[in-house]
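Of the protein chains in this complex, one is absent; all others appear in place.
Up next is subunit A:
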Amino acid sequence: MTSKDATGEKNAPVAEAEDQAKAPSADYTATVRRARVQDKAATVILTVIVVLIIVGLAAIIAYILASGAGKLVDPGFLTKKPEQFKAGGGIGPELFNSFYLLVLTLVISLPISLGAAIFLTQYAPQGPVTNVAKTAIETLSSLPSIVVGLFGMLTFVLTFHWGFSILSGALTLTMFNIPILVRVIQQALEAVPRDQRDAALALGLTRWEATVHVLVPAAMPAIVTGVILSAGRVFGEAAALIYTAGQSAPELSWAAPITSLANPLNVFRPAETLAVHIWKINSEGVVPDLTAVSAGTAAVLMVCILAFNIIARIAGRALERRLTAE
């Protein structure tokens, strides 16, 4: 009975195919034509979507740069101190604070992330410990930055009594940055061909030696690119900073002693960054030329972020060339 069924089923398509071979029915050609038209239409729509996204992105960047262009060409804007109730303020201290916070954050978060990424790619034993670690990093990466900022306020600002300070801000940004960096470094390490690692282990190196001397150098171009790209995100972060690094920027002077709030390198002084500055003047609304100042600050931020993107690619490519030239 089963064999009969099978042959019966077999016969049907054959018969159909013979039918079509003889003379394609009107129904069949219509189906094919419709499928082809749908395919063409879909390709056109997909292309339109991609073009729209690219044009939109270009428009956003052009809008930001164009509306801040007036301030960008003003030489005093990048060096002067901000003003509270009168027009013409600059963003000198904010610009310095942003870079200082970024450097401190990277100095703290890079070693921790590198270690965590090496553990997760090289050692991580299968089991509950690794699962907990992976879940923790995943959790940290999807926490809203305002929640991380509030935790920073509770811990560093209030519990440790560091006040609104660069140190509180940098440690909070570290929490925000670690999951991004761990992911980037993990991907870079995993992208190194397995042969390299196997060859190193076969020569009698321990995993640690293989990692330090073979894997990390081989992954370096990708790591550098990823770290600089993530630096752009730290640079523009504001929600995690408004309640940790504070919303005020004391005037800076290199002559001041390190304990003074005016010394640029003092990590216990409050430090408003560029991104926080934009938010603050817009929410307070006491600066008369706030539209111009915030547009100018946004343009400066945008230029820095674009520069980070370009530098990331150039540095990655240059390292790659040095690594493979020998």
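Definition applied: a contact is a pair of C-beta atoms (placed from the backbone, for glycine too) under 8 Å apart; a residue touches a chain by one contact, two chains touch by 3 or more; residues count from 1.
The definition used in the following text is that contacts and distances are computed from a predicted model.
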What is the protein name, per UniProt, of the chain that does not appear here: "TonB-dependent receptor", "C-type cytochrome", "Phosphate transport system permease protein" or "Formate dehydrogenase subunit gamma"? "Phosphate transport system permease protein"
Sole touch to the unshown chain from A:89, A:232 or A:270: residue A:232
What residue numbers in subunit A mark contact with the hidden partner chain? 35-36, 38-39, 42-43, 45-47, 49-50, 52-54, 56-57, 60-61, 63-64, 67, 111-116, 118-120, 122-123, 132-133, 135-140, 142-148, 150-151, 153-155, 158, 175, 178, 182, 201, 204-209, 211-212, 229, 232-233, 235-239, 242-243, 275-276, 278-279, 282-283, 294-295, 298, 301-302, 305-306, 308-309, 313
